[in-house]
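Note that this complex is displayed minus one protein chain, with the remaining chains in position.
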Amino acid sequence: MPDSNFAERSEEQVSGATVIAQALKTQDVEYIFGIVGIPVTEIAIAAQQLGIKYIGMRNEQAACYAASAIGYLTGRPGVCLVVSGPGLIHALGGMANANMNCWYVECCMSPPISMAETSAVCTAASVIRSAKQPLLIIGKGAAYAHAEDSIQKLVEQYKLPFLPTPMGKGVVPDNHPYCVGAARSRALQFADVIVLFGARLNWILHFGLPPRYQPDVKFIQVDICAEELGNNVKPAVTLLGDINAVTKQLLEELDKTPWQYPPESKWWKTLREKMKSNEAASKELASKKSLPMNYYTVFYHVQEQLPRDCFVVSEGANTMDIGRTVLQNYLPRHRLDAGTFGTMGVGLGFAIAAAMVAKDRSPGQRIICVEGDSAFGFSGMEVETICRYNLPIILLVVNNNGIYQGFDSDTWKEMLKFQDAASVVPPMCLLPNSHYEQVMTAFGGKGYFVQTPEELQRSLRQSLADTTKPSLINIMIEPQATRKTQDFHWLTRSNM
Amino acid sequence: MPDSNFAERSEEQVSGATVIAQALKTQDVEYIFGIVGIPVTEIAIAAQQLGIKYIGMRNEQAACYAASAIGYLTGRPGVCLVVSGPGLIHALGGMANANMNCWYVECCMSPPISMAETSAVCTAASVIRSAKQPLLIIGKGAAYAHAEDSIQKLVEQYKLPFLPTPMGKGVVPDNHPYCVGAARSRALQFADVIVLFGARLNWILHFGLPPRYQPDVKFIQVDICAEELGNNVKPAVTLLGDINAVTKQLLEELDKTPWQYPPESKWWKTLREKMKSNEAASKELASKKSLPMNYYTVFYHVQEQLPRDCFVVSEGANTMDIGRTVLQNYLPRHRLDAGTFGTMGVGLGFAIAAAMVAKDRSPGQRIICVEGDSAFGFSGMEVETICRYNLPIILLVVNNNGIYQGFDSDTWKEMLKFQDAASVVPPMCLLPNSHYEQVMTAFGGKGYFVQTPEELQRSLRQSLADTTKPSLINIMIEPQATRKTQDFHWLTRSNM
Amino acid sequence: MPDSNFAERSEEQVSGATVIAQALKTQDVEYIFGIVGIPVTEIAIAAQQLGIKYIGMRNEQAACYAASAIGYLTGRPGVCLVVSGPGLIHALGGMANANMNCWYVECCMSPPISMAETSAVCTAASVIRSAKQPLLIIGKGAAYAHAEDSIQKLVEQYKLPFLPTPMGKGVVPDNHPYCVGAARSRALQFADVIVLFGARLNWILHFGLPPRYQPDVKFIQVDICAEELGNNVKPAVTLLGDINAVTKQLLEELDKTPWQYPPESKWWKTLREKMKSNEAASKELASKKSLPMNYYTVFYHVQEQLPRDCFVVSEGANTMDIGRTVLQNYLPRHRLDAGTFGTMGVGLGFAIAAAMVAKDRSPGQRIICVEGDSAFGFSGMEVETICRYNLPIILLVVNNNGIYQGFDSDTWKEMLKFQDAASVVPPMCLLPNSHYEQVMTAFGGKGYFVQTPEELQRSLRQSLADTTKPSLINIMIEPQATRKTQDFHWLTRSNM
Partner (left out) sequence: MPDSNFAERSEEQVSGATVIAQALKTQDVEYIFGIVGIPVTEIAIAAQQLGIKYIGMRNEQAACYAASAIGYLTGRPGVCLVVSGPGLIHALGGMANANMNCWYVECCMSPPISMAETSAVCTAASVIRSAKQPLLIIGKGAAYAHAEDSIQKLVEQYKLPFLPTPMGKGVVPDNHPYCVGAARSRALQFADVIVLFGARLNWILHFGLPPRYQPDVKFIQVDICAEELGNNVKPAVTLLGDINAVTKQLLEELDKTPWQYPPESKWWKTLREKMKSNEAASKELASKKSLPMNYYTVFYHVQEQLPRDCFVVSEGANTMDIGRTVLQNYLPRHRLDAGTFGTMGVGLGFAIAAAMVAKDRSPGQRIICVEGDSAFGFSGMEVETICRYNLPIILLVVNNNGIYQGFDSDTWKEMLKFQDAASVVPPMCLLPNSHYEQVMTAFGGKGYFVQTPEELQRSLRQSLADTTKPSLINIMIEPQATRKTQDFHWLTRSNM
């Protein structure tokens, strides 16, 4: 519990702190995220003295989310430092979201690499060769395994269409000619052979079940985790092992007999046509001149200026879902989003972690953090952390005055004329026209309130040009804006 | 998980929601705090239709803290509505802080009242009568039991000195002539008989142990909870029962024989002298003209303008501890603070709950929420909630640029000249001169940045005068400011 | 973990053991039940050296059940000593069954006594006075509170009919003329005012709901535990406090005005008639001469010889339910059964605990442990413990060759002619004609295999006469035997 008198600390505590800090150093820990208090302040100080960076956060939730992202970004443990009792409880959200925390991680040698059984690789290769309508799905596991080179080789050498999952984006660049993201539903629905690289058949992939898939589709599952194999559907072939190593085995096996998937097949034609029509539909939505803007307009303008090497962090409902279809990733492990669990409140922690890593490893790199307005509220005070450490983050708050949807100011005022807000305001509504950008200016960063495409373009240009300060662009959109029509209404969450 | 298409919901979900809402209504639930998402949105809507108020919050942590305060304030269950998975995990902090949540509370009839055993009451009365240096300690339990009238009668009729615990403040007004809060340490240390009314001998009360107490002090414990009796020390007498009912039994028993504690005793003299010297020391600190201000200066000016009937909510380290000694409560159950558990992040949730209750029960009443700058960061985004519901809250952020202590701007800049912040900034430091008041103006409330006593006085006056909007006063104090010298350095947390 | 070399133990372990043993002694612990192993053997030895009795059991389950019974029997904590890991996990059953264990019990001063609010006592007295068809239900809580004298006075002074719950039996003797146990269903169904003394409206009491009760029955609930009040039904009056103290308050209040419930009322007449007809029906069943015997025949013969002061311990399905209606208790806290939770395997642990207490406090007293054959199997090896400590226990195994029901030998052999047992034996069947009495003779006790009333009478007589050894009477009954017809088929468990 709080006490300001540091001098009073006993010898024991200090040396205990040094021991812990030293242990973290031994594990190659580079970053600690936390909130100090008795008795962990000394640990933070001792860690800094050993050259570990300490980033003080504003809520343990965000600290824990930040620490968990470090593991994904660097392959080394991220540490979250909190006081026991309430601090630990606040941090549970982060720990549930990713079991990657100093107190769990006991041993940190680089994990050994396993490969798939040779005969299973043969079978898989022959299933792929015999596919009429093949599809590769590239998941977060492929990114985590650093399998980008081998998978890109597989795609290009055999001319196979691929789809990334949200965090698999960038393993092969989104603008690759064989990426069929723009025809996602069609690709899933008619593929006869699907190879999953570190991707789970969870709700994001509609559990692998009809009517979103052919009833007799053959899945080939490539994964490091035996427990993931065969969940929800029974795969035709399972390749258990390190995803990069297994992909190399597959390449070697396919290389034995000259073959490629015919680029002029009917399947490729179908997919290309669907992509074209979908892209046209999106572009039409994006080019709408009416105000307030819609999601597509916003994201097309952001995409135009998006630096090729930036990190994209995202959370929210439509903001994350639609943003994911428009904003492109060109590099692996450069996208972080709320993920499978759909946890709100992760965005700023993730962005801060990515910024710390970027500052150290590729100075000049930017983090674009795209937040729904509701999502931003979960940890908006971390903007002070961003300013305190002067991190290269551009926050975009896509603001529709609510959760899923809200009201405009006039409707709002009308609504409150006769009754008080707690009785009459729909539960999904937030205050209209909130000036979230002032949460940034309050701490010395740059803030923009934008209502038109021109304002959006200008503010983005300025934010990207000014490398001395973080910024927040508060983008007002149509409060009732939704996404474009879907083919499916069942389990319609994601149009990746 | 999020989906905007409300129309698609099945009949079942809607009727399930109505059943739950109806059950809450049956339990006399008046307020629900939460964050909606699939599938709980319908519950919130159904509840509103039945006349229950729904307050949408920005993070489940704060929602849960708000709900838990409702129980204390109204005696009825407060409800926290969150989605399963991440939402529930975020809410754990609140649930650990107070086990008062819709899903626990099954039965809500008013609890029956129990009384203490008659013979134990006799013994207690005789121990009190024979005390040379008696002391009453009035705890949160006394407030919860609505024992204010009987305890005040006991104090006045028998002329007994009393001390309130943090949340026991106001059961008898802090400015009562028999309140010895200003001589707290002295009173605890030399009392020979201490009667605890719903107060626990925890760390706030130094566990009831020497050297903070006489080794042979006799405790008389009055509590509703048998498990609390005899923790840490063995009491001389235990009175198990409803605190108000037991106090009345005590009054009845003491009334049988004419007696009062002599107001001119040496004990009263000692206490009065100590109070005088402590108050003088505080006043001296408060009257210091040097800038930045210190804690005492700030709180003396706040106390001068504090409305007699306001709620005081508080959290932080020194901010809460010192504020508690200076800011006076005149009414029971009008103070809410971080409490035994020392949880950070509770303040805004508590303030929102108190404001909802105040709006409905005594319009015009104000909530003064006194926050340390670090504490404010835990749930600062709830300011949007405050503005959305236009709640009568005045937020005071007592800003020393850090946790326990921080740096001024010049030192800060100097520090960052040669190294980056994560390597060199002490873990307890926050950004100097943060304009937290802009977090309020961002959402349409009033904001003040104050650096002098005059600015503080003026901003307070304006905030209290303007009843149409919430406000936030960002009060800059000496970054290294600490409290006045204590008699004890051991377990020195609290100078209540 | 096991190691035989005691000499190798370090000084530290030994002194740690002494410290723990000393702490148990300070808490007035008299008995430890457990199974030793590294590192708890030393604790057991140290405890014995301090005069605490150590009873080595054969499975941690039984050890824990024994320890939990000590609390009920003596009011002091019973201790269960197990090794960590598997031992602790085995003991969980016992801990769940009764949270009464050394490691929970931190403080052991005698709990203070609370009383009910005076006005609630007045209301209760007036509700009782105005009752047309009153009923008292005496629960385990009344036994635990040692309320036997005050409740018996209440029953006799005001001539009120009463029913005991399973573990409330004996608070007022079962053969008391005002006990209406033999008309249980009738009494519950038509009472208009029911006073519950430490009894819960759980499934044993049909949750207090129609059709087993009048829809407008008024409950007066007397309990020490506020959480129990108002569960399932909303009581008319609740008296929160020590059950003995509250009963005295009630007596005092009722004494103020001369009154008694008319012994010639229609209600008493109805109850007496029903009791007469029920007792006749039972007696008819009991007097059946056909073999194998039925439950009633067995229990009537047992009841004939049952010593007035014996402990009765029981578990099983029909064995416990029917036994409870026939076997009478004359003293409070002299019945222990599987209780609310219905846990199987508790009987021998309970019997061992009761025997330890009986040996020390009233030498010559016997423990009659009535077990179903399936129930006996859960901890039958504790018979060795009984023999090792030569405990005054008479075990009756009421053996119907199965759980609820079984098969006779001929049917059994027929069944196995063509298929193996695991494929064809019904899941509730056990081996027919098992000689459980040999589990007793194996360890030097006396064993009896009885098939007729005469054999049963003789073996009981011999067992009671021989005070030098424990005995087990294996009583063969009709494998398909069931209970007499019930008025209700809904929630028909218990005909107490």
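The letters A, B and C name the chains in turn, as written, and every chain counts its residues from 1.
Quick note on the criterion: a residue touches a chain if its C-beta (ideal position, glycine included) is under 8 Å from a C-beta of that chain, and two chains touch if they have at least 3 such contacts.
On a predicted model such as this, the values are computed, not experimentally measured, just so you know.
Put simply, the missing chain touches A, C once the whole complex is considered. Residue A:D242 is the one among A:E30, A:E148 or A:D242 that touches the chain missing from this view.
Among C:C429, C:L456 or C:I473, only C:C429 touches the chain left out of the display.
Contacts to the hidden chain, counted on subunit C, fall at residues 1-5, 8, 31, 34-37, 41, 44-45, 48, 51, 53-56, 58-59, 61, 85-87, 89-90, 92-93, 96-97, 203, 317-318, 341-345, 356, 359, 374, 376-381, 384, 387-390, 403-405, 420-431, 434-439, 441-444, 482, 489, 492-493. Mapped onto subunit A, the interface with the missing chain covers residues 107, 109, 111-118, 120, 226, 229-231, 234, 238-242, 245.
Keep in mind that, in the parts below, only the chains that are shown with their structure count from here on.
Averaged Cα coordinates give subunit B a centre that lies 48 Å from the centre of subunit C. Subunit A and subunit B have Cα centroids lying 39 Å from one another.
Centre-to-centre, using mean CA coordinates, subunit A is 60 Å away from subunit C. Multi-chain contact residues, meaning those touching two or more other chains, do not occur anywhere in subunit C.
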